[in-house]
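Part of the complex only, each chain left as placed.
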């Protein structure tokens, strides 16, 4: 399914690039920094995936469409400032869409390269969350996916459904879109109803971060 | 020596996973974050090693035992909270064991892949300290191994002894366990007697970190 694969990938690139550009702009980075962060977040998970599965050079670096889509996303974020501003929590929305799309595409590619189910699930999850982790590391904060709400779990769910569906030979469309929707639904239900995974710290909340090392 | 190799590797995985899970829990991360950090710390150094020596996919992602051991370590840290709490400085202890184990296993694997002695020593050290560096970067602090006591130097010592021993054709058991013990001894002597490497900063201590860039 090369068409579906490419579509999934490019839609995810756009969504993540917007998320990266918005975060970079809100942190006061300059124009190049915004573009660089947009591209890094958009392609970071995919580059890690490609390095891990031996797909060199990473397609995020060799296919001009990824760079072009990231630059379009950057221009929209920089140029249509008031539009983005008015959208409620745009980062969150785009992030959730990209998350499922990347996890599914990542798991698909790992399987296509002949790796086993565990590699596919882990690499799929990494594809989904890798860009966001890089974004937060570069912006010097503890990755939000490790602290709050159900996020990486949703990527894991999408990658898991994709790999399970491939194993059970479900139809491609149902499997992949079902996985993306399940991820999106889990993510947004967790946001709406404030679901979160349990924490086990007896000492201090996140606010005590700085002093606790 | 595949049995020794596997044993070294899995024992190191467990030790590092505990170290990652404890640090994540103390920082207030949620259940997934704790498991993710445990797995990242456990396998991070090995994944970097495998990428550098061309062992794709990294064994940390393709061998289910690494994931399973990390999850067991996570459950122990999360479930047996009071037990871990009572152990004096558990992070430190497990960290020191894993450090030597990983450095030796990493150097061995690099040599097994036909790379030269320098690659083996550097990659062995990286295998030992890589997970801890990732842990600290993800938890948003300057890696402790770059600031305090004799830590990475101990990993370097272990990797160096292993490579030297292989070159001098010492027996496998003596060489590898000797290297691990030397690393552990150096690390714990440095902790007990407050040995540390000299620093050269004339301006401010670590406490002045934030303001100095």
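Remarks
Every chain is named by a letter (A and B) in the order it is written, and numbering of its residues begins at 1.
By our rule, contacts are C-beta pairs under 8 Å (C-beta built on N, C-alpha and C of every residue); 3 or more make two chains touch, one makes a residue touch a chain.
These numbers come from a predicted model, not from an experiment.
The complex in this file is a homo-oligomer whose displayed part has 2 chains and whose full count of copies is 3.
Simple rule for what comes next: only the chains that are shown with their structure count from here on.
Put simply, the C-alpha centre of chain A and that of chain B have 28 angstrom between them. Within the complex formed with chain B, the chain A residues making contact are 51-54, 110, 115-116, 118-119, 122-123, 133, 137, 140-143, 145-148, 150-153, 196-206, 208-209, 212-213. Residues 24-34, 36-37, 47, 51, 56-58, 61-62, 64, 67, 77-78, 81, 85, 137-141, 144 of chain B touch chain A in their complex.
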